[in-house]
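A protein chain is absent from this complex, but the other protein chains hold their places.
Showing chain A:
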Amino acid sequence: MTGRPEAAALEAPAAAAPVVALRDVHKRFAAGSRTVEALDGLSAEIGAARITGLVGPDGAGKTTLMRLVTGLLAPDSGSIRVLGLDAAAETRAVQASVGYMPQRFGLYEDLSVAENLELYADLQGLAGAERRERFERLMAFTGLGPFRTRLAGRLSGGMKQKLGLACTLVRPPRLLLLDEPSVGVDPVSRRELWEIVRRLVGEGISVLWATAYLDEAERCHEVLLLNEGRLLAAGPPSRFSARLEGRTFAVRGEEAERRTLLDEVRALPQVVDAVVKGRDLRVLLSKQAEPGYLESHCRTLQAGRARVTGVDPLFEDAFVALMKEQPATSAGRPARGGPSSRGAAPARTKTAAGRPEAVIRVEGLIRRFGSFTAVDGIDFQVARGEIFGLLGPNGAGKSTTFKMLCGLLPPSDGRALVLGIDLRRAAAVARGHIGYMAQKFSLYGNMSVLQNLRFFASAYGLTGKARQERIEAALEEFGLFAYRDAVSETLPLGFKQRLALACAIMHDPGVLFLDEPTSGVDPLVRREFWTRIDAMAEAGVSVLVTTHFMEEAEYCDRIGIIYRGKLVAAGTPEELKAAHATPQLPEPTLEDAFVDLIGRYDSEHPR
């Protein structure tokens, strides 16, 4: 690599002087009439030539920290030293040696790949042969070579992210700051990004990586865990999880009773956290739980026999434990533990159990746009009370399929039936039975919670007493009563999501469509959300969800992987994992299976 900085890594081995040192940093923002303490006396260090993960729930102060380090914001008090320079006073010098990729990659979508790079090369003062050489390297590095002339706006999410990265690497920085680079990016691209960043670290670049994905945090050398502007913990991720040794378990019961089992396990006093993980439940016990606690209690559960095995703690367990053991400092966070399925479940009649009934039936669905076939003959069925996940990389045809099922886009061929209604003939009728929650929570931001609920109730044709009852029930079910007059824009993310869900199910739909429901949401809010979805499925609602998020896929009963317009695999998460087990990787994660599947498909079906 050309340019100055890589020598720094040789002079500064991993344990030497940190590249960033923050001392008692405060940063406040005015949000309307009140001030928000974005960073509240933060002291932390970021080591050289390593990946430091910046982890924390939404609103913890991750982006603020990044902007302070780049000098885009000045601290109210405290000192920030970056590469030996004062970030607030010597901003230009700092900016000359850091690379920063903001959340939306900072690309000009109407410029081509090469033009974006040219711009950043001009701005970074890279000229002549040095520039040409650097471009060749970056193109090879990121695999963007064949797309030089393509407009950035026409790239897939993964390629945009790589181009954004390449732009920050035009002149090799000594410190690279990545703000949630993998949001909205599929697992294959996510892996490639990790590969690229690891190589950069090998060349001596220090990396600060903000993320809400806890499996990503696990791959960092060091982790800074932020919460409400304070540093909750710091250290290598293994040290986080080591503290939970002997407190994490997998519980496996009868397949059909999985959700009942989850409810019962959650109700146990010493259980801190329990989530569905494929076929199993993953359970975290409190510090006080004596050995054998889970085994002895599992024998008495109604859900039937359950097998308990100890498992290695993950970073996510540590995160949840740390967050839940925190005293709740503000009313902003949703209630810990989340609602029980029982209490939250709207009173819906369950159909005669046992007989699987296809509520959503998709047969040979095809959608063409001109000469391009976006969806190329997809078949699947979703039973009553089943949660079905649609996974796939960007541009695979996932959203197009989803839109056809919602009746928003007519299929070119094939059939899509929801509750026996053909969407091609009676899309409007079918929509009356569908609840739909969009990625960005389609709420009216400047209206209050109550006004939003009233509006959606009316939109679904509820009037008079029925409307009033439904609204009151929703306020009750979703714990929104205290917030009924709050402007929905100002709600904490978790509550916004609750409200969006409450609005989507105003009309008691038999089918619920969720489009990337928890992207950008922290793990605690995600858990709470899925508890509600579980409860609804339990009550007989069929749920169809699209996601990028492998952990989310694990909550599904079955998943279908869409790739290049076709359904390339479908089954339970366990089946998919088992199908991709290899001698080298006997227990693949769902992400491993996904990446393997896509790779295999590509080699069997060359384009």
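Here, a residue touches a chain if its C-beta (ideal position, glycine included) is under 8 Å from a C-beta of that chain, and two chains touch if they have at least 3 such contacts; residues count from 1.
We adopt the following convention: contacts and distances are computed from a predicted model.
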item	value
Among "ABC-2 type transport system permease protein", "Acetolactate synthase", "Chemotaxis protein CheW" or "Pyruvate dehydrogenase E1 component subunit beta", the UniProt name of the subunit that does not appear here	"ABC-2 type transport system permease protein"
Contact partner of the left-out chain, one of A:Y100, A:Y436 or A:F495	A:Y100
Residue in contact with the excluded chain [from A:A21, A:V36 or A:L72]	A:L72
Contact residue for the chain not shown (choose from A:T52, A:Q124, A:S182 or A:Q381)	A:Q124
Chain A residues touching the omitted chain (full complex)	67, 70-74, 91-92, 95-96, 98-111, 115, 118-125, 127-128, 131-132, 164, 167-168
